[in-house]
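Input: a single structure, listed below in structure tokens.
For this depiction, one protein chain was excluded, whereas all remaining protein chains were kept in their positions.
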Amino acid sequence: MKCRVITNKQLNPRYYKLTVLAKEIADQAQPGQFVMLQVNSGFDPLLRRPFAIHRWWDGGEIEILYQIAGKGTRLLSQLCAGAVVDILGPLGKGFSLPLTGVRPFLLVAGSIGVAPLLPLAQDLISKQVLTPNQITLLAGGKSQADILAVQEFGDLGVRVKICTEDGSFGQKGLVTDLLAPLLQTAPSPVFACGPTGMLKAVAELCRQYQTPCQVSLEAAMACGVGACQGCVVKTQAEHADFKFQRVCCEGPVFEAEKVIW
Amino acid sequence: MKCRVITNKQLNPRYYKLTVLAKEIADQAQPGQFVMLQVNSGFDPLLRRPFAIHRWWDGGEIEILYQIAGKGTRLLSQLCAGAVVDILGPLGKGFSLPLTGVRPFLLVAGSIGVAPLLPLAQDLISKQVLTPNQITLLAGGKSQADILAVQEFGDLGVRVKICTEDGSFGQKGLVTDLLAPLLQTAPSPVFACGPTGMLKAVAELCRQYQTPCQVSLEAAMACGVGACQGCVVKTQAEHADFKFQRVCCEGPVFEAEKVIW
Amino acid sequence: MPPQLNVNIAGIKLKNPVLAASGTFGYGEEYSRWLDLNQLGGIVVKGLSLNPHQGNPPPRIVETPAGMLNAIGLENVGLKVFLEEKLPFLTRFDTAVIINIWGKEVADYVTIAKELDSVREIAGLELNVSCPNIKKGGISFGTNPDLLMELVQAVRSQLTRLPLIVKLSPNVTDIVAIAIAAEKSGADALSLINTLIGMAIDVKTRRPRLANITGGLSGPAIHPIAVRMVWQVAQAVKLPIIGLGGIMNSSDALEFIIAGARAVAVGTANFITPQTSIEILNGLRQYLVEQKIEDVNELVGSLAV
Partner (left out) sequence: MPPQLNVNIAGIKLKNPVLAASGTFGYGEEYSRWLDLNQLGGIVVKGLSLNPHQGNPPPRIVETPAGMLNAIGLENVGLKVFLEEKLPFLTRFDTAVIINIWGKEVADYVTIAKELDSVREIAGLELNVSCPNIKKGGISFGTNPDLLMELVQAVRSQLTRLPLIVKLSPNVTDIVAIAIAAEKSGADALSLINTLIGMAIDVKTRRPRLANITGGLSGPAIHPIAVRMVWQVAQAVKLPIIGLGGIMNSSDALEFIIAGARAVAVGTANFITPQTSIEILNGLRQYLVEQKIEDVNELVGSLAV
């Protein structure tokens, strides 16, 4: 679907926010779903790039929060308002929302992993699963620049706790250092997105404290729609040692305990 | 050499004019020479594209007159002021200027072929080989939009005769229809650039009227510097039926009578 | 009058010459949200084996210049689940269903071919011969003419109804010798090319980027190699050819047809633009009109050399 760029704003040297008009996607999007974006119509890079849908509006705008990771995202950052990008979506299975919240929820973000957690918080609040103050975002990153969308969570009334590896913003340390004491005092359902190493550590903590945990995984993707089998992750199987599931359509959100890390 | 785009102006739906700052090239350029321009730093397209140097100034700006022919020129047309392009040049052997003009000269252009003829006219005038009114430009094209740089030649004081295949501008017909009667009345040296078919016809006329003719040829090029042997054209050889010469370094300008068409 | 697009591949009647290539179009259902499957000439289903197969561990794919490497490892649901759960969906559409099959030894191929021969909804079989033959020390069936002949003969003798397409591997010295071997041993059609074997290394970790170390290269990067092979094979055999490898647009597809392919298949391009096949079809129609060619069959092998 050809979409017009409305804005493409640099947040800090490594992060950008892209807003495009994509009515069909905005109409169907669910928290945790993603899109496959083609940064240009040439062959370099050849494949589309996956991005979580960060925000969307009834008017049809959708927003993507992205970091410069390589060639594709660098080209993406050069697009100006008015440019056209081809976007496929919404794709994948997002977060499963419990109907009522029995306990406060914890959202755990590793830097850019915060992207799909904002719509999750919004949805939890607007569907009255929880009140804003029953949701806490734990946001971690290497440095201050990696802590994103804090303002947006604040606007929702969600509590935000921050940590950075270099201590330049919030507590010094890893996001699991924030999570562990919270789970110890009151085990709460966890929704996490971030680098695989972080997700694995979060999953391990949740297993330890026996609290449900949903993780949004990343994988290299070619098609994004379940056709190529390229994006699989190893998960628990009923009648076998394991099975492969496709991150693009059976995920990207998985129950952490089902993932074989 | 990385060069900054100063302007990239659309002249009409198919033609553009690009001005970049390229001091080293401007300092050395000779009429009929060209540059190899890399439209972007990715692999699509992979190779540089050759373009005649249309104008240059002491300040270091060089100008390229180009037509949208395919992928590379389309991408080129999308560059904005401030963008950076990599340019190799000046390259090739340009027009050979006689020291004095014994007779008026005829410059013959097929649409975009006019590009290298403007600096030739300028040079002939500034080196006082000829006075402006001793030079005539015959410019042909399919339609009015293909007749370019007429203003610039007019500003030099050069006489301009125009023809188009559809009669939308100037006389209706081919540029050879303009050339033949002129050569018949007074054989004059000819300098021509344009599509191969046109050059061949011009060369044939000049042979017939026994007047010297220099043609600027086109060929698919990979390196532009003589290393790949990709761009050859068949020419007369002394001790053989023919030899291959490289358009990029032994040309692009050749004596028409040496070319085996 | 709109140009005539029907082509016939060894008895498989295609309403147009544009197919979806095996392994790049899932079981059809994955793409039904994105395009009308009725418009396709046919769908070649993901490589099927007798039993379900889990494939290789991830990472399974990596992008390369104008291409990608894949080492999916032929993951598939197996014959039973395919017939029960996947085929019924596909048969709802007016498009030819061709099943790409593979095995580790001749007997595997024979068994699955025999089973499929009786399935009315299937239009043809495509033999994926890029798999290593475990009985012959892992030499791929498709790189040795003798192994290939043995396989094709064995499978062919089981079929009473289905045309047999042999899909050639490009990782060979002499594609023509392989094509002739397939023709002699009873193949009804050929498709080429499968992927070229490649590899990519992460220089930071000094590890291969694919868990399988090597993978199959596909995409526009391989198009010139594929066109060359189709042209060479078209000179040497009489069998109808399905051309594929790096087709991104109608011009790419036309190169194959002009080189001698009667149909084409779109692979990697599906991942980038699911509607590529439809765009190719439109481009093909437009080209035929512009060139005043009434029937696409007239174009097949029309290269002027």
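Note that the chains take the letters A, B and C in the order they are written out, and that residue 1 is the start of every chain.
To be clear about the criterion, contacts are C-beta pairs under 8 Å (C-beta built on N, C-alpha and C of every residue); 3 or more make two chains touch, one makes a residue touch a chain.
Because the structure is predicted, anything quoted here is derived from the model rather than measured.
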With touch defined as in the header, list the contact partners of the absent chain among those displayed. A, B, C
Per the definition of touch given earlier, which of C:Ala10, C:Met199, C:Ala236 or C:Ile278 contacts the omitted chain? C:Met199
Check the options C:Val227, C:Ala263 or C:Leu281 and report the residue that touches the missing chain. C:Val227
Would you write out the residues of chain C that touch the absent chain, in ascending order? 64-67, 69, 143-144, 171-174, 196-201, 203, 205-208, 213-214, 217, 219-225, 227-228, 231, 246, 248, 251, 254-255, 258-259, 287, 302-305
Chain not shown, touching residues in chain B: 38, 43-48, 86, 88, 219-234, 243-244, 249
For chain A, which residues touch the unseen chain? 43-44
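One rule holds for everything that comes next: only the chains that are shown with their structure count from here on.
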Chain of greatest Cα-centre distance to chain A: B
When B-C and A-C are ranked by contacting C-beta pairs, first comes A-C
Starting from the mean Cα coordinates of chain A and chain B, work out the distance between those two points in Å. 55
Where chain B and chain C are represented by their mean Cα positions, the distance between them in whole Å: 47
In whole angstrom, the CA-centroid distance of chain A from chain C equals 36
Counting only residues that touch at least 2 other chains, which ones in chain B make the list? 43-44
Junction residues of chain C - those touching two or more other chains: 65-66
